[in-house]
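To start, I am sharing the structure in question, which I have written as structure tokens.
In this view, the complex is presented without one of its protein chains, the others remaining in place.
Per-chain residue numbering starts at 1, and chain names A and B are given in the order in which the chains are listed.
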Amino acid sequence: MIDAASGTDAPRGTEGGDESVPAVSLRGISCAFGSTLAVDDLHLELAAGEFFSLIGASGCGKSTTLRMIAGLQRPTAGRIVIAGRDVTDVSPERREVNTVFQHYALFPHLNVFENVAFGLRERRLPKREVARRVEDMLALVGLEDRGGAKIRELSGGQQQRVALGRSLILEPAVLLLDEPLGALDLKLRRQMQLVLKQVQSRVGITFLYVTHDQEEAFAMSDRVGVMGSGVLAQVGTPQEIYHRPASPFVADFVGASNRLDGEVVGRGGGGYELSLAADGRRIVAPGCPGLALGARVGVVIRPEALTLGEGEQVLDGTLADASFLGSQTVYTIEVPGCGAVTVAETRSNHALPSPGEPVRIAFAGDDAWVVPA
Amino acid sequence: MSLVRLTSGTAQGARSPSRRRIAVGTLVLPAVGWTAVFFLAPLILLIAYSFGRIDIITFTVSWGWTTHSYTQIFQSLYLSAIGRSLLLSLGATVACLIAGFPVAYYISLQRGARQLFLLVAIIVPFWTSFLVRTYAMTNLLDYSWLGGGRALDTPFAVGLGIFYTYLPLMILPLYVALERIDPALRESAADLGARPVRRLRRVIIPLAMPGIIAGCILVGVPSTGEYVIPSILGGGKVLMYGNIVADQFQSTGNYPFGSALAVSLMAVLTIVVLVVRRASASREAVA
Partner (left out) sequence: MTFRLKRPSGLAIVTAIVLVFLFAPIVVVLLNAFNGNRTLDSWGGFTGRWFSEAFRDSSVRSALWVSVRVALASTALSLIIAIPAALWARRAGPRARALLDATTYMRIVLPEIVAAAGLFLLFRRAQLQLGMAAIIAGHVVFTSAYATIVIQARMATLSGSLEEAAADLGAVPWRAFYRVTLPLLRPAIIVAGLLVFTFSMDDVITSAFLSGDTVTLPVLIFGLMRFHVTPEVNAIAAGVTVLTLVTFSLSAALLGWRSGTSLVVGARTEEAE
């Protein structure tokens, strides 16, 4: 554990530094604007070299958290430790943190080269050194010959790369990215996601990425944190978050899910024995630890874990809608006692039923996950 | 942000937020200082003098709180001049509005180079020396070949002069307000069957109201205190408020009376501006 109270400088970045020192450590961070609490007692640690995403709906506090780490917003409580150094009272110019802003914030009066060189010039590096590093960085982000271009001549994706290069060149302990791909169209976003991921693994710098797009976060990150109303609802790998959500909020945020109400009637090695509210049947499914007997719970099943037909567990209902989306077929089925259940099949080896027909839904207990109600 | 807790010991080369706030505060010091000394202090002095009394013979001002100077205003022969002054500037303001609105509207309808050209055409007179433009009017009104008698030295000349010099000041804010009106609103009004005049009255003018008010204030308020235009175009025979005030300070030496006049003008104009702004603000709140 790092003793932040001593206030000594740790070596810059993670090069040659202690790999076990977290790149970022947020200790009880809160941020209040008047009477509203944008961030509420947040605790988080980012490991050196990891790609971490913070996801949540707008207004959940993720951008505020980012700004506090950058130094652009003062927390009203808590400490921020970056690479072992307590920076809570340090101004943004002096933190080893750099940000890629949502709308890039490129300096319009400077060309590409000068934008990327900006931070280096502040450090009074000799001209030749600056030129060398800038050229290297431009090559890294794929803008080799555009050094002399003016910002307004660049496309959105190119501007993005300049913003990235401008920050990376300073070799921060952690790079903060505030929804940088928001302004790009879908195809470009996918491309840039790959670029970002490649750059990150090559350079080895810790990335803290903020987005409301859960798929994007999953595609790039080692770990993900889900935020809601200023609080971290869950932190884990994408798989953990998706398959083992800690709460109904997280379950609903990351992808579509069905939720059946139930009650815990037994606990065993495999998980919980539940009584479904719909028809009282018993199923066995894994779930969040620590749920007590008799507790009201929700059983989360992803639509893609359900199929039409026979299986280990079945539910009977009536088809309300069937939509062929191309890669998937999505069925909405009215199950008495459960409401509408969504089933997503990628390969149907049966004919498309018509609305109004009775259908049978199948699932395995292991595919379900129990969360508190 | 009153919840900031500055913990000790770990600050490394940081500027605490309160120090930074003080540093930022010094930025506004020149503005505040200059305004306080050279704008507010003179106004306070005017108010102080206006309540004083002058001894005609020794020209010393005695202090005290008399309203003598203020009552003098109402008794003086200047009252008619004051009334004419207000009427002239009001008339000129209205004339500016009537002439300026179509021009501003037309420019707002143009696009691209044409609009730019027209704007430059309005800005050039605005940028040209005010004195020269007033003087240019004398050329226009002095020609003996323009029929018998000079048109100069008449209230009409002064009014025309005010109208001429202040016209660009009316056109510019009108243009800005009209420019902001979404063309879609105009089109939808047409689409809903309103004929052009009706459209004007019920859609355009209400939406342009902030610009109309701004223009009227920009023209009406300074023009009531006009001094140069009546001097040049009125030849000393048409006295406006500004001339009367200037007279007290430059020739008569009756500072209390001059101050009272100045303070009264300031008070009246402030009230008018506040009333107009509050009326327009509440109308916007309703809308």
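Heads up, the rule we're going with is that contacts are C-beta pairs under 8 Å (C-beta built on N, C-alpha and C of every residue); 3 or more make two chains touch, one makes a residue touch a chain.
Predicted model only: the values in this text are computed from it and were never measured.
Asker: Which of these touches the unseen chain: B:V124, B:L185 or B:V275?
Answerer: Of the listed residues, the one touching the omitted chain is B:V124.
Asker: Looking at B:A81, B:V94 or B:V176, which makes contact with the chain not pictured?
Answerer: B:V176
Asker: Could you tell me which of A:V87, A:L170, A:L184 or A:L315 touches the chain that is not displayed?
Answerer: Considering the complete complex, A:L170 is the one touching the chain left out.
Asker: List the residues of subunit A that touch the chain left out of this view.
Answerer: 70-72, 91-94, 97-99, 101-103, 105-109, 118-119, 122-123, 166-167, 170
Asker: Suppose we count only contacts with the excluded chain; which residues of subunit B make the list?
Answerer: Residues 20, 23-31, 34-35, 38-39, 41-43, 45-46, 49, 99-100, 102-103, 105-107, 109, 116, 118-140, 142-145, 164, 167-169, 172-173, 175-177, 210-211, 213-215, 217-218, 221-222, 224-228, 231-232, 235-236, 241-242, 245-246, 249-250, 255, 258-259, 262-263, 265-266, 269, 273 of subunit B touch the chain absent from view.
The criterion applied here is as follows: only the chains that are shown with their structure count from here on.
Asker: Could you put a whole-Å number on the gap between the CA centroids of subunit A and subunit B?
Answerer: Spacing between the chain centres: roughly 57 Å.
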